[in-house]
Structure formats: C-alpha cells, structure tokens
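The structure under discussion is supplied below as structure tokens; questions concerning it will follow.
As you look at this complex, bear in mind that one protein chain is not there, while each of the others sits in place.
Going in written order, the chains are labelled A and B, and every chain counts its residues from 1.
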Amino acid sequence: MTAWIKRLFVAAVLIFLAAPVVVVAGVSLNEPKRLLFPPQGLSLNWYVELFQQKDWLNALSNSVIVAVFASLLAVSIALPLALYIWGRTGLFARALFGLGVAPFMLPPVITALGFLVFWITIGLYGQMLATVVSHGVFLVTLPLVTISLGLQLVDRQLIEAAETMGADRRMVFRTVILPMIRPYMVSGFAFAFVLSLNEYIIAYMVAGFTVETLPIKIFNSLRYGYTPVMASVAILFVLIAMTVFGLIARFGDLPRLLGAWSPDRE
Amino acid sequence: MTSVRIENLSKTFGEVRAVDGIDLDIPDGKFVCLLGPSGCGKTTLLRLIAGLEAESGGRILVDGQDQAGIPAHKRDFGMVFQSLALFPHLSVAENIAYPLKIRGTGAEERRKRATELLDLVQLPHIEDRAISQLSGGQRQRVAIARGLAIDPKLFLLDEPLSALDAKLREHMQIELRQLQQKLQVTTIVVTHDQREAMTMADIVIVMDRGKVQQAGPPIDIYRRPANSFVADFIGTTNLIPCTVKDGRSIDVLGHEVTLGEEDVINPDVNGSAILSVRPEDVAVTERAGDHTVPGEVAFIRDLGANVEISVRARDLEIRSVCTPKRRPDVAVGQTVGLEFHTGRCTVMAS
Partner (left out) sequence: MTTPSHRLSARPLAIYPAAMLLVFFLIPFGIMVVVSFFHRVEGAFFEPAFEFANYARFLSPFFGKILATSIGLSAAAAVIGVVVAFPFTYFLTTMPRRQQTVILVFLLSVLSLSEVIIGFAWSTLLSRTAGVSNLLVWIGILDGPQAYTPSLTALLLGLCYLGFPYAVLVIYPALSRLDPELPEAARMSGASPVAAFFNVIIPVMRNTIVGTLILVFVFTLGAYLLPQVLGRPQHWTLSVHITDQAIFQSNLPFSAAMAVFLLLVSLALVGITMLLSQPKGQRS
C-alpha cells in the first residue's frame, strides 16, 4: 500500500518536471509558424532553421565558445584550489574554499552586477572575454566540488608508497593523483559546460548587446514575437544536458558524484 | 511466553536465494544464536522474523499465529540493530521510552520505565544525556534497554556487539546472557563469531548458503558436527579423508583405526568419508608405532597456555594441541606418530 503511494508521488513529481519539456518538444515539431500543442503537422523544419538562420547560428557558436573556455578556466582555477585545500584545515584554506563556493551560492543577479561594474571599470564591458571570465569564475564551484570529492578517495598511503619508490611530488601528481581524479575533473568540466550554455543573467549583464548567447537570443525573440525555433533550441539544450549527464552516469558513479556514500547494500 | 515456528521459509533477492527453505522450531524462553559466515542468510532470516523483509515463500508462526501481513510495527518485538540506530535527536531516556511513546504511554510512566531499564542495564542516572555523549559500551546498553522497553514478545539482535573491542565484547556477551536468563524473553541473536554463540546460546543454529546446517545446544554441535562445514566453522578441527570398513573400523591415511562406542559415525556415511578430530584430541608420540599414523613435524608454535604442533602426514597437515606439561619431546623435521583419541571422533559424509 505504502509502496503504491510512494510510486504515485514520485511519478507525479516527475510528470510535473517533464510536462513543460514535453510541451516544448511538441511545439518544436509544429508545421506552421505558430506555437500549437498538440503540434499541427510534424516537421523538423525548426531544427533545420536553427542551423540555417545566421543570427541563431551565431548565437549558438557564441554560446559554445563561451562555454568551452569558461569551463576550461573554471577547471584551471578549481584544480590547484582543490589540491591546495586537500588535507589542509587552516583558516586560509577554508576561506579559499568558501570563496570558491560563494559565487554559486549568492543570488546570481548580485554576482552579475558585480561583474558588470567591474568590466565597465576596466573597460572590457561588452567583450566576449568578459563573458568567458565571468562565467569561468561563477562556475568554479562545480569542478571544485567534484575534484574535492575525487581527492577524498585518494588514499594517503598510495602517495607515501609512490614516494618510497622514488617519485618526487611532481611525479606523484602525474602518475598517481591525476589519473585518479581525472574522471572528477571531466565531470566538473561537463557540469560547468552545461550550466554555462544555459546561463542568462551574467552573460546578459556583462555583454548582452554585443555577445548574444543562445539564452539571450531566446529571450529577445520571446519579447519580439514567438518562433518555434526557440522551442527547438530549448529541446536541443535538454538533449545536450541529458547526453552529458547520461555519459557521466554511464562511465562514472553518478549517485556517488552527487554525494551518496557507498554502492547499494544489496 | 513466545515460541517461534518457521516452515519452509525462503527469501530471494533477484537471482539470489538468501534464505532457502528453512524449517526451525524455537521454544519459549530460549536464547538462540543464528551463526554463520557473512552472506549465509542469517541477517535476512532475522529480518524476515522481524517483518522488515517480506518472505518469498513459507510461513513464520509466532505462538501459532501466522505473521504474514502483520507489519513490523505491529508485531511487538524488540530489536537491537548492528549500527544500534539510536535516535541522535533524542536523549537517552527519550530513546528508551520511544516504543512506549508510540503506544501512547504517559510521560511520567515513560520516565519511570526508562529509569528502571537503565538500572537493569547497569547505567543509572544518565537519562538526560545526549547519545553523542555516550561511549560505545554505553550506547550498546541503551540500545538493549530500548529493545526491551515494551517487554517484547521476541527480542531480536543483529550482530549487536560487533562494534565493541574484544574485551568489552566478551563482557557484554555474559551480561546479555544473564539479562536474558533473568527476563526469560525468547531471544534471537545474529552473529558470525562462534565463540560469542557458544558463550550465550541455549541453541545454536549454524547456517550456510541460506540453509540451516545444524541446530542444537552448542556443546552438541561442537562434539557432534553434522557435516564438515559445521565441524570447520565451530572451533578448529582436522578434516581427514578416510574409508569406512565394516563395523566401526576405518582406514585413515593407510592405517586402520578402530572407533569406540563414544565416537559418532553419521548415519549418511558409506564408503569414503571424512574424519573430524579436534586438535586437542590428537596426540603426537615421539615415535611412529603400529597404532599410530606416521608423519613429520612441520611447525611448532608455543603460545604459552598451550603448544600447537603441525604434523605433515602424506599431503595433509594435521594439527595437535596440548598443554605445555604434556608437550612431547619432538623437533621440526622429526618423524612422529599421530594418535587420535577415540571417543572424540566424528565420521561424516564427504
């Protein structure tokens, strides 16, 4: 009886979460240039359109460039930070960790405005570099958390063993630590990548009028009249996210990555 | 006043048969240990009795009443968990009285009962402490007190002492046994430690691969193991291939040994079999003789309280244990004779 209620509840929540995505998917398949659901006539025109219309394609390429470089930047900051914090309990280490986590914890509008005044002050407002760096710093939290989790799994004795065999610190890092935390770096990168693709407010504030990313483009078209291309972009994003997270789950232990302890008891 | 009867009980998890057609009778007021290696199904059996798992087949009867369909919280049992599962947000007294609170007992009565139970487990005056302030042994006792709070029909314990260090564990085994004798509550304990089972139980139930291998009083199981698994799992033993000839004579490592009246030949034995003889029932003689099995000393270990001699006979290593006083004058490499104390041997099917 209780198992039945449990299933119903979980199913209801999942339907609530899926409903908007399903409707948008339906809308994206419309034949006419209107938002109708259920769709009238089935076509993939609006997906083709996305890759043919210059302004959408431009936004797509902006988004991908920003996401790639921002996630690389995020990992490049997070990796030494995580390594430094690992095994340190001092005030400075904890403050650094807090600083690494903070951008993601505050209301993003505040962070966005901070970036805006900063880029105006140093004269880089409106440049793509501003978007990349802002996103990179904003998303440091994600690889920082995943890499720290990975480091927790590295047994100190492994390092000591490698040292007794004659490895110096650099070799220990290259031959022992790096291979063990690589999957966590990759998933940290992937998390940051997907979130950067979807991020709106920071991209909008620091360079919204010059570097148009896809979310900005969607919002602009939302204001100046509907087009089903918006729906196809949205679905493309959902598919990218599902593929990325699906791959992480396929090649790694997703529950563990999200903080669950050990594998099943059974 | 609770007896338990288990009929053809089984539980499967996917492909795995965790409990595989078990029949058992647990008389009223007994202290029963479910003993076996990890993965033998003992914890699953306990959880089935508790009602925390649903059986895949068979029946559990408590005082003649089929338990199927009675949820765990309506069975009126007490249970101590492996992790102890004390509620961290409640004080000691609140933990102990939780089962009473659920049943609507008033605050004053609950407090009184918690004090009583704390006296019973010899932890007076800690009612208002937080669980995090207690030592491992104290937590253990609080968990036991909580399990006994409602005078349960059955008292179930899942590896209750596994988190304690060796010395405290031995102490708690004795205490738990004394407590049970005082209260006369039917108790079922899961353990993988055969010493623990021997210390506490009226009845030991040895399990392996989801099946009961043998059930009975501890000393019976030690003296007359039903099969080589039980013989090997309970204490240490020498398992030696042998051939049963007519009557009570067997052929061991090329020598004929005549068994006495006291020795056990299990009824399922015919032809080639296994002889189980405990190390303390094997004597090493300085010289091989007609009635002894020859062998070569491989290793001698003097542990102070006793001396252990390993002798290689053919391709087997046979262990003998004796007191230092009776230590034979032998050295590693020397050819010696092995003598089996008749009256203490068991012959079982191979």
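Everything that follows uses one rule, which is that a residue touches a chain if its C-beta (ideal position, glycine included) is under 8 Å from a C-beta of that chain, and two chains touch if they have at least 3 such contacts.
The structure presented is a predicted model; accordingly, all values stated were derived computationally and were not measured.
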Which of B:Arg59, B:His73 or B:Lys112 contacts the chain that the document leaves out: B:His73
Residue among A:Leu44, A:Leu57 or A:Leu99 touching the omitted chain: A:Leu99
Hidden-chain contact residue, picked from the options A:Val109, A:Met165 or A:Leu178: A:Val109
Positions on chain B contacted by the hidden chain, ascending: 50, 52, 71-74, 76-79, 81-89, 91, 94, 98-99, 102-103, 107, 128, 130, 146-147, 149-150, 156
Residues of chain A (touch criterion as defined above) contacting the omitted chain: 2, 6, 9-10, 13-14, 16-21, 23-24, 26-27, 34-38, 76-78, 80-81, 83-84, 86-89, 92, 96, 99-100, 102-103, 105-118, 120-121, 133-134, 136-137, 140, 156, 159, 169, 194-195, 197-201, 204-205, 208, 215-216, 218-219, 222, 230-231, 234, 237-238, 241-242, 245-246, 249, 254-255, 258-261, 263-265
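The criterion applied here is as follows: only the chains that are shown with their structure count from here on.
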Separation of mean Cα positions, chain B and chain A [Å, integer]: 54
